[in-house]
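A protein chain is absent from this complex, but the other protein chains hold their places.
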Amino acid sequence: WGRATWQPPGPLLPPCRPFSNNKILVELDESSGVATMKFKSPPVNSLSLDFLTEFCISLEKLENNRACRGVIFTSAVPRIFSSGLDITEMYGKSKEHYAEFWRAVQEMWLRLYGSNMVTVAAVNGSSPAGGCLIALSCDYRIMVENPKFSIGLNEAQLGIVAPFWFKDTFVNVVGHRVAECSLQLGSLHPAPEALRFGLVDELVAEEKLQEKAAAIMAQWLALPDHARQLTKSMMRKAVLDRLVSHREEDIENFISFISKESIQKSLCMYMEMLKKKK
Amino acid sequence: WGRATWQPPGPLLPPCRPFSNNKILVELDESSGVATMKFKSPPVNSLSLDFLTEFCISLEKLENNRACRGVIFTSAVPRIFSSGLDITEMYGKSKEHYAEFWRAVQEMWLRLYGSNMVTVAAVNGSSPAGGCLIALSCDYRIMVENPKFSIGLNEAQLGIVAPFWFKDTFVNVVGHRVAECSLQLGSLHPAPEALRFGLVDELVAEEKLQEKAAAIMAQWLALPDHARQLTKSMMRKAVLDRLVSHREEDIENFISFISKESIQKSLCMYMEMLKKKK
Partner (left out) sequence: WGRATWQPPGPLLPPCRPFSNNKILVELDESSGVATMKFKSPPVNSLSLDFLTEFCISLEKLENNRACRGVIFTSAVPRIFSSGLDITEMYGKSKEHYAEFWRAVQEMWLRLYGSNMVTVAAVNGSSPAGGCLIALSCDYRIMVENPKFSIGLNEAQLGIVAPFWFKDTFVNVVGHRVAECSLQLGSLHPAPEALRFGLVDELVAEEKLQEKAAAIMAQWLALPDHARQLTKSMMRKAVLDRLVSHREEDIENFISFISKESIQKSLCMYMEMLKKKK
């Protein structure tokens, strides 16, 4: 009752290295207060270090812009929302690189799951692993009703394990039982199944997606911001705080896990398989 | 396995100030062991300090009466179960008054959610905010199948925030995802939707409500009291203890939040709107 909203731990430092600034198209409609962040990093909007840095900076700018009250996330690439973490960032790199990459993944989630703005995912394509995490971290998820599009935390299929805060976010959306089963099997749920399991909130025809997202956003923006923000913070604080207080440990875990020879071999085989698919 | 049942923290002190004793009609059928607490505080059974005091004293009397094993809560006012906390108790009063009022709200919930008796809500009208909390705190909820009657924790609509223990109670009933969405939107769910979301357990025609409530009560009373009480305590203890150990802090939070000029203005506007509606 009236506590402060959740605050991400300190301001985002300006990135030390140069980064591309064209992987995400950001448009703000000042009349409605609604921004759109459109992922346009072909072929599959994978979450590279560059993409994540741009994501965080764009989101922080909107967060600090009083004219912006809500953000819709969608893809400019046909048939894919986001393919998740960029495997090339996790293969054959230095420990320093792994640390920097993982910190960027954490930062993306902390800012998105803890955002004071209304966040709506307009999922217009498949959305595995980290792509699914982006959708799960929003306030509302609309997906195109194409059964060829699927969504899920499929890390186990690659021989890796979703970190605890992916899991916590997933459990908060679908409950413990569905999460346990889906995470162990690394399931990618076709859109109709994703709806049945509560992984997304509704399905619409592709041509109605943006219109629907705007309507949902308007419904959420009809509420007074302050009460809604405090409520969101109350619901998500425990899970956000858990990562904040184990952040360095989580980075260490990631580095030691991803550096294992067996895991590097798994990722290599997976990348070979992806290449052959093309 | 065999722990003691949950105990409210100390006996309820006799109220220092006089209070009306006619806002709730209490009838005990000694043959069945079932009492009915019927709210009759027109126009909308709002939870004033008087109402809450009478509620706690009536419930305590039944709790200590060995002839009473279960309580059915219902309304004697047409079309409304309870409109929730009385806004006039939260507007333009002293800090001492806010503290006394909030302590009474806490006490009501601690006694009801932690009751050793079987508690059934027979929801025969709309039930926003604190009215919804009463229903959520019972063991079972039956609602009249009239889509004009709605139920929900709509605090966010008023620009205020449900306290953490309202939220905990809600999450225990509908799960994290439904609670997160419903609380942020301040949703009032029409009866059929309330059933779909698990906010109530079943719907019946208005003329069958009391009969159904009695049948459900009989089903619950068929179990040995002691085992049922220990089980209930096991399920609810964590959430009850959380308020008990943060009670004074919660009162301070309420006072500082409700004393804010912006919140007082919101409540004033809301009351004006209610007056115009009439």
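A and B label the chains in the order they appear, each numbered from 1.
By definition in this document, contacts are C-beta pairs under 8 Å (C-beta built on N, C-alpha and C of every residue); 3 or more make two chains touch, one makes a residue touch a chain.
The structure displayed is predicted, hence computed values, not measured ones.
Visitor: Any idea which of A:K40, A:K148 or A:R177 touches the chain not displayed?
Guide: Within the whole complex, the residue contacting the unshown chain is A:R177.
Visitor: Based on the whole complex, identify which of A:A162, A:A194 or A:L267 touches the chain you can't see.
Guide: Within the whole complex, the residue contacting the unshown chain is A:A162.
Visitor: Consider the whole complex, including the chain that is not shown, and state which of A:N65, A:N146 or A:N253 touches that chain.
Guide: Residue touching the absent chain, from the options given: A:N253.
Visitor: Can you work out which residue in B:A205, B:M234 or B:M269 touches the chain that's missing from view?
Guide: Of these options, the touching residue for the absent chain is B:M234.
Visitor: Touch as defined at the start, partner being the missing chain; which of B:Q219, B:S245 or B:S262 qualifies?
Guide: Only one listed residue reaches the unshown chain, and that is B:Q219.
Visitor: List the residues of chain B that touch the chain left out of this view.
Guide: 1-3, 139-140, 171-175, 198, 201, 219-220, 223-224, 226-228, 230-232, 234-236
Visitor: For review purposes, identify every residue of chain A that touches the missing chain, sorted by number.
Guide: 155-164, 167, 175-177, 179-181, 183-186, 250, 253-254, 256-258, 260, 262, 266
We take it that only the chains that are shown with their structure count from here on.
Visitor: Just how far, in Å, is the C-alpha centre of chain B from the one of chain A?
Guide: Distance between chain centres, rounded to whole Å: 38 Å.
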